[in-house]
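Here the structure comes first, spelled out in structure tokens, and everything after it is commentary.
Only one protein chain is missing from this complex, and each of the others stays in its spot.
As written, the chains take the letters A and B, and residue 1 is the first residue of each chain.
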Amino acid sequence: MGELAYVITMSAVAVSAITGVLEAGRKPIDLFGVVLVALTSALGGGTIRDLLLERPVFWVADQTYLAAAVAAGVATFMLVRLVRLPANLFLVPDALGLALFTVIGTQVALANGAPWFVASFLGVVTGVFGGVLRDILCNEVPLVFAGELYATASWAGAMVFIGLLQAGIAGSVASLLAMAVLFLTRIAAIHWHLTLPSFAAKE
Amino acid sequence: MGELAYVITMSAVAVSAITGVLEAGRKPIDLFGVVLVALTSALGGGTIRDLLLERPVFWVADQTYLAAAVAAGVATFMLVRLVRLPANLFLVPDALGLALFTVIGTQVALANGAPWFVASFLGVVTGVFGGVLRDILCNEVPLVFAGELYATASWAGAMVFIGLLQAGIAGSVASLLAMAVLFLTRIAAIHWHLTLPSFAAKE
Partner (left out) sequence: MGELAYVITMSAVAVSAITGVLEAGRKPIDLFGVVLVALTSALGGGTIRDLLLERPVFWVADQTYLAAAVAAGVATFMLVRLVRLPANLFLVPDALGLALFTVIGTQVALANGAPWFVASFLGVVTGVFGGVLRDILCNEVPLVFAGELYATASWAGAMVFIGLLQAGIAGSVASLLAMAVLFLTRIAAIHWHLTLPSFAAKE
């Protein structure tokens, strides 16, 4: 992994930790619990991917990931007690993190021999299951399953990435294009309130 | 695995995916979320078994499992928006799936060197933890822990299977007999409302 990619990944880990703190903060959870929720949010998706692929869990050997998530979590906790952060401040960084995690997850799965359909699903797992575990710890129905396209945008990005690779496009170009599609889908979904049908539509 | 066993396993995966959709449908979850819940319901138990036994996760190498679960999930979602399915339509297929998953899970655990008591527990994990994960995602107390015998029927079947193997019965005969005992226990439990004691009985 190049140095730029490493820095970007760390930023995505930190942003996911921050969203974990913001969710945990609405619950009767203390500072240490908030940090554990932040860690789960930041590292959970990639952890499940690595376990399913039988490869070493990415944050166990390199403790920079854990340190970045803890630092972001504690800093956010302190900040939120001082000032009221606007709820939508992190929507754009979160969409960037979703794009990055999904495409890296898909790439890792393909590199470990997963067939394409499984790889696209493991990309989604990497992108969204940190948030799913965060919501489970906070005793909520996972937010990523509702509202504006989120898991769907993640899957669309994974499929675009796989399609471009299949068409013979170089990996670096394919990953940038797929991240752009995923990011813009998510931002467009927020802006125009694009949602998938749900059962509720029947009534 | 013979061709018949493969087809039966796929059917059990599909039925578990359907029960996932039916549960998720009562929640504010969109189509993609419903499919993820269906996947968890169908693949979750065997996944936990494989992780605990340190063997390759069964659906990562062969994407037919994932495809079957997704197809069953999407089809059920569409159907449920058109017609109201009777809630008890899937009780019999679900009992068949429980029997199959439990006995296969026990068999896999024994083949991987697990001692018999651990193997019986891993059979139950294979049979019921897909449903447990489904209920956790949907923010419910797991249904398999209450009502008519479910996890208990699963464990009884696993123990019968191990007992028959211990008595020298051939594996294929033992597994069919154990599945029959498990299936009939579950159906009898539904019919006569057989339940285990719970704390509530104290009041």
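One rule holds in what follows: contacts are C-beta pairs under 8 Å (C-beta built on N, C-alpha and C of every residue); 3 or more make two chains touch, one makes a residue touch a chain.
Quantities reported herein were computed from a predicted structural model and do not represent experimental measurements.
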item	value
Among B:L43, B:A151 or B:L165, the residue in touch with the chain that has been omitted	B:A151
Options B:V15, B:I29 or B:V132, residue touching the unrepresented chain	B:V132
Residues from subunit A at the interface with the omitted partner, ascending	25-34, 36-37, 39, 47, 51, 56-57, 59-63, 66-67, 77, 80-81, 136-139
Missing-partner contacts on subunit B, residue numbers	51-54, 113-118, 121, 124, 132, 136, 139-142, 144-147, 151-152, 155, 195-202
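Rule of thumb we're sticking to: only the chains that are shown with their structure count from here on.
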item	value
Whole-Å separation of chain centres (CA-atom averages), subunit A against subunit B	29
